[in-house]
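The complex appears here minus one protein chain, its other protein chains still in place.
Going in written order, the chains are labelled A and B, and every chain counts its residues from 1.
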Amino acid sequence: MATAVGTVGQATQPSKIWSWMTTVDHKKIASLYGITGFTFFLIGGIEALLVRTQLAVPQGNVIDADLYNQLFSTHALTMIFLAIMPLGASFFNYFIPLHIGARDVAFPRLNMLGYWMYLSGGLLLTLSFFFGGAPDGGWFGYAPLSTETYSPGRNMDFYTVSLLILGTSSLIASLNFIVTIINMRAPGMTMMRLPVYMWMTLVVSFLLVLSLPVVTVGMIQLYFDRNFGTNFFLPAEGGDPLLWQHIFWIFGHPEVYVLILPSMGIVSEVIPVMSRKPLFGYAAIVFAGAAIGVLGFGVWSHHMFTTGLGTVPQVVFSASTMAIGIPTGIKIFNWLGTMYGGNIRFNTAMYFAVGFIALFTIGGISGVMHASPAVDTQHQDTYFVVAHIHYVLFGGAIMGIFSGIYFWFPKMTGRFLGESLGKLSFWVIFVGMNATFFPMHFLGISGMPRRIYTYEEGMGWDTWNMVATIGSYILAFGVLLFVINFFKSMRQPQTAGDNPWNAPTLEWATSSPPPEHNFDVVPEVHDRDPLWYNRDHGIELPARPEHLHIHMPPPSYYPMILAGGVLLIGLGLLAHLGVAVAGALVVIYSVWGWALEPTD
Amino acid sequence: MEHEAAAAQHNEHPPTTIRQYVMIGLILTVLTVIELWLSYSGLPHGPLIAALLFFSAVKFVIVVALFMHLRFDHPLFRRMFAFGFVLAAILLVALLGLFWGDHASTDLVGGIPEGAVVAGHGDSEEGEAEGEGEPAGDPAAGMVQGIPVAEFFQANCVACHGPNREGVTGLGLPLLPSVLDQPDEFYHDTIANGRTGTAMPSWTATKGLTDADIDALVQFIKHVEP
Partner (left out) sequence: MAAAHEVQHHTSTGVDNRKLLMWVFLASECLFFGTLISTYLIFKGESLVPPRPEDVLDIPLTSASTFVLLMSSLTMVLAVYGAQHGRIGMMKGMLLCTVLLGLGFLGFQVYEFMHFVHEGLSLSTNQFGASFYVLTGFHGFHVGIGVLYLTSLLIGSMRRHGLGRDRDLWVDTAGLYWHFVDIVWIVIFTIIYLMPH
């Protein structure tokens, strides 16, 4: 098959679908990430709506306990690994080369491999509903409830295998991003002239590269426990379930910053542009981001205060958790300082950015509360924690992503997203979000445990659960308005122009949407805000040369085949090891083909 | 940046000669032999571990600095690798500290874990012996507040402990005969008074269970398979 397709690809104009499947253009890959990620975001949202519907009234019986367990687990896994991270990766992909003034990422084919593996892992995780049951042990799959004794089906095997594939995908993407940002910058683009968004990308990539291997080991151990008879997490045989918790949270806490830092980067780009003044305290915000990255590795045990860590570890992790609030606070003051005295344009992107600051601050404050082991013990496994994570992840990460979509949509498509519908969708989402998640604080304090599939009448939880459920439907309606806005705007003519916001960063120096090679002439950078510097110093961008001799890498189908091999290995681990061996052979074949493929 | 680039060009090949490489290989072999000799030497454990760690660290550094020529290469590589290595080392030490400290803290609370996690009881085999002298009577036939114990369980306990008593992640522990290895009094106390730091309430306070009711529940969960 491969040979036949290869010849066709060279001889004739490849079909449109084929060109998307074999593309190595970072902008197309970004679109793939974005569309797939948003689709999974909608799937995860539907899962959440089912969960909320079940909880609307006491003794609800919309779904049974077993399906409920699968739904809340996959909701978390989908939103974290299949929606927020890929949507972040979509922006990374699109804007790393444009921000640093490069023509593409350092390893275009590796980039595409990351996407294909993400899609494989995502499909495996989502389709598990139809093949013996989705993961049902929560997104942190605590052993021993995730071990074979208490979860005898294939559910948690889908969890380990798909997370191994998704982890490898993120690792590949992050390695690529690190090399690109460090090595592919335009002339004059020193590290301290990088846009803050690039710094956050770099920190996120390092967090992933250094934390994913840890959870990879955990997943392997859990898989071995379930399939090969080891007893890493089974206390009766000498194992230790706390080891799983430590391994998981050594990854899990940096992962939290992986989810939020991209959005912090996005609003750090949006707010200066919409306030029409440079970012206040560039160095502070960069170092705060790096400090969050480093400290992020030293706080994991605050997820485990109730496991009997002992006094000294509790004090240490309590202190480090409080300390990590400081750089986060610095950033909030930076954004406020940027807006202060600015001539602010309140458009939808800015609405979402300001909404981000407000909601993320609420989530941050309830987070710092849990730095105290005493408070944490009270809130452990209650809806208060659910409220906290949703304020950080929805109020933070998702609001930031929406801000980015509205901000960069003109660059990516040449069209504006509708402003009035956009503002309406912002308000609906904002109200729905608060109606859904704020009552969860009250529910948590009045003792409602998270992850129960139903509850008794008369516990004092009825009202707020109903409010939260109504809120979740309002929220879903707001997201629907965005989707309508998207399709409506895609029909509009391309009127945006190169730099509609009068923004200072390099991506606005090229056309909208950018050509495949990004820049006709790679611009030289003289300042942190290169386009504003050029404007103020009367520097014209170099004119487009008569003849462009820009060589872009050709498309390749090896990433797709390689990811197919990896998917086979994953299926083999779930079904029969023979399939895994076949998958390994496919991987070896495609790596060789990859290495020998001419790149010019 | 330009300077660095120039320097990198200049040092493209490490200056080591073949003879030097072979010498390094020999030194590594000799160090390994010394390590072996040490492990057989019968030194006390403390100094022995220190010496072994020292020699393996020396070998590590030699390979990284000279075979992987990090000593002659761009400082960027050194920073990247050092960051990963140092982080791994810190996490290793922290984990070992947490786990070695863990034994002490578990002893303090009498081996009974708090929180929503089944922590290990290394001595679980002993649990069985205590079941021997149980009073006669079918544990499945007990009554709680006038209704069969299984029905009571279905109505009150499954939300947290699962319909098949398999437990619910983050909420209730599994309540299966195979895992309940504490003495009856422990479970009696848990049902009667609840368990601090978990979602388990006091059933004496919430439902007014009597001691006899609780005994029936304890016998049920400890001896009846779901």
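Here, a residue touches a chain if its C-beta (ideal position, glycine included) is under 8 Å from a C-beta of that chain, and two chains touch if they have at least 3 such contacts.
Small disclaimer: the values here were computed from a predicted structure and weren't measured.
*Asks:* One chain isn't displayed here. Which of the visible ones does it touch?
*Replies:* A, B
*Asks:* For a quick check of understanding: of A:143, A:209, A:256 or A:496, which residue touches the chain that isn't displayed?
*Replies:* The missing chain is touched by A:209.
*Asks:* One chain is left out of this view; which of A:15, A:183 or A:311 touches it in the full complex?
*Replies:* In the complete complex, the chain left out is touched by residue A:183.
*Asks:* Over the whole complex, note the residues of chain A touching the chain we left out.
*Replies:* 106-107, 171, 175-176, 178-179, 182-185, 189, 209-214, 216-218, 220-221, 224, 228-232, 237-240, 243, 247, 250, 551, 553, 588, 591-592, 595-596, 598-600
*Asks:* Tell me, which residues in chain B touch the chain that this view leaves out?
*Replies:* Residues in contact with the chain left out: 1, 4-9, 12-13, 16, 18, 21-22, 24-25, 28-29, 32, 35-36, 38-39, 45, 48-49, 52-53, 55-56, 59-60, 63-64, 67-68, 74, 76-77, 80-81, 83-85, 87-89, 91-92, 95-96, 99, 122.
Definition applied: only the chains that are shown with their structure count from here on.
*Asks:* For the complex, give me every residue of chain A touching chain B.
*Replies:* So the residues of chain A touching chain B come out as 65, 69, 137-138, 141-142, 144-146, 149-151, 182, 190, 206, 210, 214, 235-236, 238-243, 245-246, 250, 297, 301, 306-313, 377, 380-381, 447, 449-456.
*Asks:* Quick check: in the complex, which residue numbers of chain B touch chain A?
*Replies:* Per the touch definition, chain B meets chain A at residues 1, 76, 83-84, 87, 91, 95, 97-99, 101-102, 104-106, 108-109, 113-122, 124, 158-160, 162-163, 166-171, 174, 178-179, 197-199.
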